[in-house]
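Before we start, here is the structure in question, set down as structure tokens.
Every protein chain of the complex appears in place save one, which is left out.
Letters A, B and C mark the chains in the order given here, with residues in each chain numbered from 1 onward.
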Amino acid sequence: MAIVFIPSQLQKLTGTAQVEVEGDTVRAVVEQMEKQFPGIQQRLFEDDQLSPTLQLSVDHVMTRALSTSVTPSTEIHFLPVIGGG
Amino acid sequence: MSTEVAPDTQTPATYKVIGTRPVRHDGADKVTGKAVYTDDLHVPNMVFGAFVRSPHAHARIVSIDTSDAEKMPGVLATCTSADLPDPWDKVDNLGEGCVNYAHLSGNVLARNKALYKGHAVAAVAATDSYLAQEAARRIRVEFEPLPATMCVQDAMRNDAPLLHDELITHTLDDKPARPSNIASHIQFEKGNVDEGFAAADVVIEREFKTATVHQGYIEPHVSVALWNEDGRLKIWTATQGSFVVRQQMAELLKMPVSQITIVPCEIGGGFGGKISVYEQPVAAVLSRKCGRPVKIMMQRDEVFEATGPTPASFMRVKLGATKDGKLTAGKAWLAFDAGAFPGGVIGPGAMCVFSCYDLPHATVDGFDVVLNKPKTQAYRAPGSTHVAFATECVIDELAERLKIDPIEFRLNNAAKEGTRRVDGPVYPRVGLVECLQAIQESDHWKTPLTGPNRGRGVACGFWFNCGLKSSVTANVNADGTVTLVEGSTDIGGTRTSIAMQLAETLGITAEDVIPQVVDTDSVGFTDVTGGSRTTFATGLAAHEAALDIQKQMVEQAAQIWECSPDEVTVADGVYQGNGKSLSFKALAVEADKVGIPIVGRGVVDPQCSTNAFAVNLVDVEVDPETGKVTILRFTVCQDAGKAIHPSYVEGQMQGGSAQGIGWALNEEYFYGDDGHMRNASFLDYRMPTCYDLPMIDTIIVEVANPDHPYGVRGVGEVPIVPPPPAIANAIYRATGVRFFELPMSPPTVWNAIKGQTTGE
Amino acid sequence: MIDFEYAAPTQLDEAIRLLAAAGDGTRILAGGTDIIVQLREGLRSADLVVDIKKISELTQLKLSGDKGLHLGASVSCRRIYDDQNIAASYPGLADAVRIIGGWQIQSRASVGGNLCNSSPAADAIPPLIAYSATAHIAGPGGKRMVPVEEFCTAPGHNILQQGELLVALTLPPQPSNAGSAYQRFIPRNEMDIAVAGAASWVQLDQSGERIEQARIALSAVAPTPVFAVDASEWLKGQVVSEEVFAEAGELAKRVASPIDDMRGTAEYRTHLVGVLTKRTLATACQRARK
Partner (left out) sequence: MKTHVTTTINGATVEFLCQPRQSLLAVLRDELSLTGCKEGCNNGNCGACTVMLDGLPVDSCLVLAVEAEGAEIETVEGIAEQGHLHPLQQCFLEGAALQCGICTPGFLVTAKALLEKNPQPSEQEIRFGLAGNLCRCTGYDKIVRAVQAASQASPES
């Protein structure tokens, strides 16, 4: 279980800005979301991996690892990848 | 004294090495001219390469004829995009943002179309550099010029000439049917922005424009490539990240990384501009074709026209606040110039636009727009300087409208631990409030500014800072010194700031550590020197390596003292056990006689932002007759987390501030109607000289980063962010005119003042 | 950059022979700070480069009470401002040579070279015009003398004929009640090309209150540096005051015909002429009173 913050551009699929979803890893959570909101996974994934233009914020961790484990209080955010100078 | 460490945030001085100011390990080499930069290399049998570049901002390449050049005696090889493997549309994450290799390959050598003036079209290798340049002139390229588009608003129009026929806007939303120059559209939403603005007593919306600017490193891009008969490729180059160059080369040339060795030489500045490859693949192909090492060094105009400046931008920012000075809502519409290929810095720009404030309701729309300029790249806190100019000017205007002191207004709304950012995540412990308070406490703020045509401005800035991968190994020598082997190229003294962390952990002196930056075959994967990550992440790796060494030292001490390792204690680098006691150095000498070699290992991938904030206070004087702005006094305050080597932290703050001042006042790519850059030289691209600047006072705030054993946050990038808005706000107070465009060059300022007096 | 022949004659006639014999691919090298860049960037080409720094006439720098200043064509900027007496006697010229490039450029660049390069934005030419300097030219046909304001004909072009060479510049002796100043406007404080420049030279009456003679010259606002004749004539007999300086600035604007480019708009440049004329006149008068 985790709290997923739905990117505004996907909210027409979910109808809401936040959803609580079952699953103990980010991948499980996204696959569960796909069941609830068909089509959302292909917006976030590319070849079964997180789209290379995206990164995850899982609580304070910035990661691209879909295996990152989550708890019911975990917040998941989908953000653009950033680079520094 | 240029530095005050704000007392209320000063961490207890329990460190022996950290916080001191030792002479950098590579210092003697660099003040005597012995340090070896890439262009200083003379590899045996080396030849020289030169580029043929597009004279058009946008043109179809009809044909390329290299035959005349190849006939010239001394000309050894030529190269066009046909010599590069067919690229695939693979988007890869370089740690520092992502890259599409088809685009990268097309930027290295143009395929079918030249997309900007200076775009590399072909190259040649010859026995001397003059001959190479002459041969390049003999390569005949037939172009069919196409209409060019040079500014974001034009490029976004439906009728704009398309750069890429198949470019469909990347968005999480439904994809558009038609191709356009809009490479991507990102969006953030928090709360209900309409409610937010409805609750506001004052709402201000402004439009802002900023010009293309360049990182302006003094060392041009330069590489030497040697493609050996055994198929191994070795490249000496000036890069911020040798492993990332290896990764790009492997993809572009379709060869395994194991076949490529990147040797990072000393590097003459980068600031984000020396991460992407340019001349490296071309030098490699030329070397393969002629069987000799090939050096390619860009001339300064090539650096300006054909490497990666940072975007021009068009921005609209709207903020609302209540009478008592609480922000209620924000709205931002941002369009950044990506250059000729998708993948500009709009992502971080959109994430940073409101990052200094606690905004209950906001929306942000960001657009990445391709046009006929060189592919843009990161420049120190990429995207954040643009958006800070917009937001901090509107914040200043709100504060004025509400008759609230600009620092108090910022304090009322400052982001702090627990603040939810507009892009979603919640801040951990951060130091913006402490920076604002330190500025309020500064002598500068407490000293009133007097005199005509003078004004004082303030502004805040934010940058994420990143972690990413770093590897080090550390070998204990027989004399008790430690050789630290690392993969982070040292652009500003990081050898020392990393070595100091190893020394602190081991309880030895910084001088007893010998840091070495080595090639990609000699150390584990290490991400770029960028993202303000090097002292933080590679320092963390050095700390881990030190702990690893300490564990092995304890075991050896136990062996020597014939006791169990559990009985050995370590404090301040003194090892004790079985009634005996030895310093680290003494124990190392003993251990060398009896034990196996001691080698420490540190590998890290901290996955967090360390969240850097900076605040500027600046006094200016404006000559009302010429519009020229003089910086009278400048103070930069920044949360460093912990300043490992305060001198080099101040150096980053001062250097970043100077770049921000240049961006604010004079730096810009000046384009003619033909899409040609008119000022591609250090004479006319006006970076500040030391006669243009005052001393830059620094205040280091230390709000420890919870994710680092010594509290380091990283300091490299954020200081460039606040200067443009701080200076704009100061000029307003000096002249009564608000500025919405960068640079605020003398003609612009004079025009605005004139407009005001003549009521235009 | 195509290679070329190099010659460094030690005698003037030898230099003239070389220049006359060679084709129009001959370039003269004094300080080299313009020509070497132009050759490298392909703006000019050369098959022969004649270095004139070894010719004694061209390296002479002499100040004398009756003859004024003799300035050899290849004398570097720095030799001029390093000479206290010269800098004190010709402050307007010193103003200009102190700001041509940085120190490294001033070690090499010469006022003669600055004149022969004939850039509209040349810093040294306005003070030469303001001082009524004379250009001494030698060529196959002998020697001739030309007022500096007649030397430049177009951007990068001047009256030097095939085989001719600038030997020296002479500036008349300065009476005690004369003063001068040069100022240019640049966005930075150093290392920049003038957006506009103005040199003012004045001679005051014994009281120091009235202008007897004045000469104003401008740079970067026309195809060549220009002598602002109307403003200069109008100043004769005027009483020293801010208003008079400002009015002279307005008159000086009339000879400005600048272009829009990356360094500034025509409007801005014309405006700067007024500002710089006013400011240099004030400094020149103040110096004349010392």
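One rule holds in what follows: a contact is a pair of C-beta atoms (placed from the backbone, for glycine too) under 8 Å apart; a residue touches a chain by one contact, two chains touch by 3 or more.
Just so we're clear, the structure is a prediction, and the values are computed from it rather than from any experiment.
Visitor: Thinking of the complex as a whole, which visible chains are touched by the chain that is not shown?
Guide: Across all of the complex, the chain we cannot see touches B, C.
Visitor: Who touches the missing chain here, B:87, B:216, B:366 or B:627?
Guide: Only one of B:87, B:216, B:366 or B:627 touches the chain omitted from view, namely B:216.
Visitor: Which one touches the absent chain: B:173, B:189, B:266 or B:423?
Guide: Going through B:173, B:189, B:266 or B:423 one by one, B:266 is the residue touching the chain not shown.
Visitor: Which one, B:492, B:627 or B:714, makes contact with the chain that was left out?
Guide: Only one of B:492, B:627 or B:714 touches the chain omitted from view, namely B:492.
Visitor: Quick one: which of C:108, C:253 or C:269 touches the chain that's been left out?
Guide: Checking the options C:108, C:253 or C:269, the one contacting the hidden chain is C:108.
Visitor: Take the complete complex as the reference. Which residues in chain B touch the chain that isn't displayed?
Guide: Spelled out for chain B, the touching residues are 2, 21, 23-24, 26-28, 30-37, 39-40, 42, 130, 215-220, 266-271, 297, 299-300, 491-493, 645, 647-648, 650-651, 654-659, 681-683, 687-691, 693, 695-696.
Visitor: State which residues belonging to chain C touch the missing partner chain.
Guide: 1-6, 8, 29, 32-33, 36-37, 39-41, 49, 51, 53, 78, 101-105, 107-108, 189-191
Convention: only the chains that are shown with their structure count from here on.
Visitor: Farthest chain from chain A, comparing Cα centres?
Guide: The chain farthest from chain A, judged by C-alpha centres, is C.
Visitor: Go ahead and note the Å separation of the Cα centroids belonging to chain A and chain C.
Guide: Comparing mean C-alpha positions, chain C is 69 Å from chain A.
Visitor: Report the inter-chain centroid distance for chain B and chain C in whole angstrom, where each centroid is the mean of the CA atoms.
Guide: The separation of the two C-alpha centroids amounts to 44 Å.
Visitor: Please list all residues of chain A that touch 2 or more other chains.
Guide: Expected reply: no residues.
Visitor: Any chance you could list the residues of chain C touching two or more other chains?
Guide: none
Visitor: Quick one: which bits of chain B touch chain A in the complex? Just the residue numbers, please.
Guide: Residue positions touching the partner: 91-98, 170-173, 184-189, 215, 270-273, 275, 345-348, 350-351, 363, 378-382, 423-426, 428, 463-467, 530-533, 607-609, 716-717.
Visitor: Along chain C, where are the residues that touch chain B in the complex?
Guide: 1-3, 185, 187-193, 195, 261-265, 268, 271-272, 275
Visitor: Please name which positions on chain B make contact with chain C in the complex.
Guide: Going through chain B, the ones touching chain C are 130, 133-134, 625-626, 628, 665-666, 670, 678-679, 682-684, 686, 688-689, 691-692, 745-747, 750-751.
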